[in-house]
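Complex shown without one protein chain; remaining protein chains in place.
On to chain A.
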Amino acid sequence: MSTDTLVDFDELLTRYEPVIGLETHVELGTASKMFCGCSTTFGAEPNTQTCPVCLGLPGSLPAANEAAIEATIRIGLALGCRIATWSRFARKNYFYPDIPKGFQTSQYDEPLCTAGHLDVEVDGEIYRVEIERVHLEEDTGKNLHVGGSTGRIHGADHSLVDYNRAGIPLVEIVTRPVPGAGAKAPEVARAYVTELREILLALGVSEVRMEQGNLRCDVNTSLAPTGSLEWGTRTETKNVNSLRSVERSVRFEMRRQAAVLDAGERVVQETRHFHEDTGSTSPGRSKEEATDYRYFPEPDLVPIAPDEEWVEKLRVALPELPAARRVRLQQEWGISPTEMAWLVNAGAVELVSDTVAAGASPGDARKWWLGDLARRANDAGTDLGELAISPAQVAELIGLVSAGTINDQLARQALDGVLAGEGDPAAVVEARGLAVMGESDELVAAVDAAIEGNPDVAEKVRGGKVQAIGALVGAVMKTTRGKADAATVKRMLEERLVSS
């Protein structure tokens, strides 16, 4: 779809240096909304989780959700931020049907948390991402544009608005610009979001399901000629909603901007939309005609003044954070830092940990998540965690292999079944008849048939060339479509062909 000229990634790195920056929105998993008592459950019938407050009806007033304030402070603490002793909400004024009040209640110049950082590792190197601020605001409703081909407002016949999401507490985490990542910029961006996601999961403040929009990223990218003292003009890519897309959007913008600069043109400061299907971006609203949001302190809410004692209590009660946890797990699992890094890059640490917790050995768990499952995620173009299989199911599958019920080959077929939604591994094995054959009549017949069908090979084995038995094992496996246990088959063949 895109008609942009793109420069080869490796080539552009010979002339340009990227700077990235991320704004991440996280929907908190509080039971009720930010300023009213409405439920936050995902997927309810449109406009059933609303009240006068989150619909912005005339006369209604907000009352701040303390659980959301607490969660924001915990996020700030986990990111090493300074927690404000005095913080206020502000009104961000603009017109759009999905904001019921005509303004979004957000934070402006007095955010709850400032000046933190998050270290991420890419290929053994640590990159420090400075956090500028963490603030609390409310989510908007969702517009549904009906008719037209793009799902956007232009060309639509009419639009519907669902306010169930309006008022769900939203934390915005803004990084400072990250220079110096060079060729690794796309991966650093991805690693940052991955690590942030892990932290949010560890804190238990959000389900962080990117496919449900719990975590949404705006990715800023700019390029400057290598060695330049000034940074280039940035673009802000909106709606980047998977880890893989974060990486792809940076890569695409770097390649596109390089072409613009190569042509001697200026990069336009604008917001851009990311397209999952093509991995490309397209222009949205130009920042040069930027809205003046007319921020001012929200007079309907009192300032938040977290007292030191409370903040200290929250700090002490923070759970083990992912970085520390990885060091511990690496030791427990007996793996190298590089092996741990693979797990991190694949977004598999928690998955492996949960699989181990469900009874699998660390080695098996790693083997499956980084092997077959990673391959399938890659083929499907999704993140590992979004595969339709749970760590418990993977552990069950591994258990079936260890018990000899199935072998690796059959386990892969069982995996197909689980991913196709046919049920738990044991049920799939049962339903698909995948269990390894015992010394059944069927197997005896297959062994005998292999000997009869390959008389010359059988003769070689009888004559002492025991290694030739492999061909016969292969023949049996073929007739049993892999369901036989190779060791059993070998033993049976030996019983028949090799006199002891």
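Structure notes:
By definition in this document, a residue touches a chain if its C-beta (ideal position, glycine included) is under 8 Å from a C-beta of that chain, and two chains touch if they have at least 3 such contacts; residues count from 1.
Criterion: contacts and distances are computed from a predicted model.
Here one chain is missing from view; checked against "Polyisoprenoid-binding protein", "ABC transporter permease", "2-oxoisovalerate dehydrogenase subunit beta" or "Glutamyl-tRNA(Gln) amidotransferase subunit A", UniProt names that protein "Glutamyl-tRNA(Gln) amidotransferase subunit A". When the missing chain is restored to the complex, the residue among A:Glu207, A:Asp300 or A:Glu386 that touches it is A:Asp300. The residue from A:Ser32, A:Ser60, A:Gln330 or A:Asn454 that touches the chain not shown here is A:Ser60.
Interface residues of chain A facing the missing partner chain: 52, 55-64, 91, 93, 95, 97, 100-103, 153, 159, 161, 292, 294-296, 299-302.
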